[in-house]
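All protein chains but one are shown at their positions in the complex.
Moving on to chain A:
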Amino acid sequence: MNDLDAALTVFIQEAEELLIQMEQGLLLLEETPSDKESINNVFRAMHTIKGSAGLFGLEHVVAFCHCVETVMDAIRKNQRAIDKQIISVLLSCKDFCSELIEYNLSNQSPTLPERLAETSNQLIQQLHADHALISKAPLDKEPEITAIKSVLPEDNWLIILKFHTNALRNGIDPIAFISFLKGKGSIVTIQTLTPELPIDFSFDSESCYLQFHIVFHTPLAKPDIAKIFEFAEDDCDIRLLPPDSKIEQYLKLLQASEYDADGVKEIEKLGEILTNIGALTASEINQALQQQEQNQAKRLGEILVEQQFTEQVVVTQALQKQESEREKASKAANYIRVDATKLGRLINLVGELVISGASINLLAQRYRLTELDEAAAHMSGLVSEIRDSALQLRMVSIGETFSRFKRVVRDVSTELNKQIELVVTGGETELDKALVEKINDPLTHLIRNALDHGIELPEQRLASGKPAQGNIYLNAYHDSGHIVIEVADDGAGLNADKILAKAIKNGLVTENQQLSQQEIFNLIFAAGLSTKDQANNLSGRGVGMDVVRKNILALRGAVNVTSQQGVGTTITIRLPLTLAIIDGFMVVAENERYIIPLNMIEECVEMNASEWKIDTIKHYINLRGEVLPYLRLADYFQNRTQHIPTDHRESLVVVKMANKKIGLVVDELQGEHQTVIKPLGKIFERLQGVSGATILGNGDVALILDVQGLIQHAMHDTNTSYQSSMIANSY
């Protein structure tokens, strides 16, 4: 890869990031249109992309970005109102921009293909079409004027501007800044210096040799003044020296901020402290930091004072504060970016450690070495702690995934002429990184469904006495070793009759079958069923819900739907927290060992076979007055229909899944076992009843039971043999 290629990669990455920032900025603007920061972010994104694209000669990108930038500039200067419409256009501009970059990179031809050119023109037209120019909006000048009066005359800022020689060529107009300053306060004196003006022929009429010392009177704070010059940062050295009264204020602020509400504040860097109280601007800090890099020996504080960015007293005070904070919070939270493969390797190793720990335990027990047994017990305690914290490393909060759907909801609701808001809760809930990636598609699907099928049109909503705006709720929380994700809407709810009619039509059910409402709702997960009369580009083709279910089952999860007509639908997804290691419970059935996930186990009951009063027809027992269906594991796995009674004691493991309980009859209980899940491989990918395997301390392989799959499989088998009494209220 040559240098240009490397730079290009950086450009692409940067552009992607900027475009994402732009999107976020636009979405924020939609909520709070006056948010200056967001407007600036959007503007800056376009500006930067334009600049870098120019470097690589991506002319089309430059041309397009320029148009967007112009509009954003107008918005920035309050010459143009910002409304939903323009945000929509800008969002499409963002999408188009990334398309354009992609095209332009692979294709340098001077003319755009028709399709792109057309879109480009359309967007540019839309940008200019609703030219809702604000006729110099009646700004709230009044309070400012009174504020100025209240400021004492000696409270003057000294602004030193040293323009670079290239300033004029880069389109910076010094006069514009000075006249803009007038609007923000009053200029007491202004002094123009020209120390760099050449007196010989090297004078260039296009170069700028001007420097200004302005004594400026304003109630504005330092960051606000700096913002005025933000645009010229690259072409001008700026010094803002505060009036004396300000310095006092800064010192007070420093003292005040020392005792924060919770007292566990992170240690701030000197620069951060100073910017937070407004004594420095971010750009000044950056400049100073750059200088520090060149001149390692100097400390940041020295540079700041030397460069007249701020006063010595302020720096001293800030340093003192920093020191005291550092003492206070020695356990500062900071992040390290780690390669995911390194983490994966660590987790694998921890897995191996768990296995060898188990084998040491086994040996210690076999040879009855009490001391070793104790040491081994201590070690396995440590190992399980290491396991937990290693797994914790992979945990990420689901919030980022959730926030991605904001755009989906926004776009689709506009397209469908619906008013829909996405309400996100529980974004801080953590789950395994691998799961986050896999859950994205099913969630997208469910949300699209809710948008399209769930929420009604505003008129319909008003007619049925609901507010015009519909809500989609995304929620996540932890529940006994699982993460539960809910996608809910307050829309029309599922129409049971319609689903049933469709299912009968598709041959999924016969007409004389009696179904509970829950059973009918679960039909939406069957392939080929859509109640939408007409398919559109969003949904309604009847594929999807079955894929959602399949994907979630593949993650050892479960999906369930509840709905009330007219009130809304809630789809609940249950997923295991991690894919790597579980706490298991080992049982033996006909010399094969099986692991049952511990969190599924309700209780274990040991009984003599004669107490069971089992015959070959009934496969349920009376457990303290409850009807409990059971499977005799060995018989079931060997496909034996008849049980050969034996005299030895058997045990019953009661497992619970969602709200169903079944019993598993096994020969022996072997106790808890930390189980490292190993995949069974492609051949057994969708084998039901077994979710994986693990390697025991002695090197043998034991299978991990998939309780949910077992229940389903058993129900299927029972149904085919017409023993429908087995599970009273299924699934």
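Odds and ends about this structure:
Note that in this section a contact is a pair of C-beta atoms (placed from the backbone, for glycine too) under 8 Å apart; a residue touches a chain by one contact, two chains touch by 3 or more; residues count from 1.
Rule of thumb we're sticking to: contacts and distances are computed from a predicted model.
According to its UniProt record, the chain left out of view corresponds to "Chemotaxis protein CheW" among "Sugar ABC transporter permease", "FAD/NAD(P)-binding oxidoreductase", "Chemotaxis protein CheW" or "Urease accessory protein UreF". Residue A:526 is the one among A:7, A:526 or A:605 that touches the chain not shown.
Check A:102, A:352 or A:459 against the missing chain and you find that the one touching it is A:352.
Listed by residue number, the positions of chain A touching the unshown chain are 352, 355, 503, 508-510, 513, 515, 519, 522-523, 525-527, 592, 636-639, 678-690, 693, 695, 699-703, 712-713, 715-716, 719-720, 724, 730-731.
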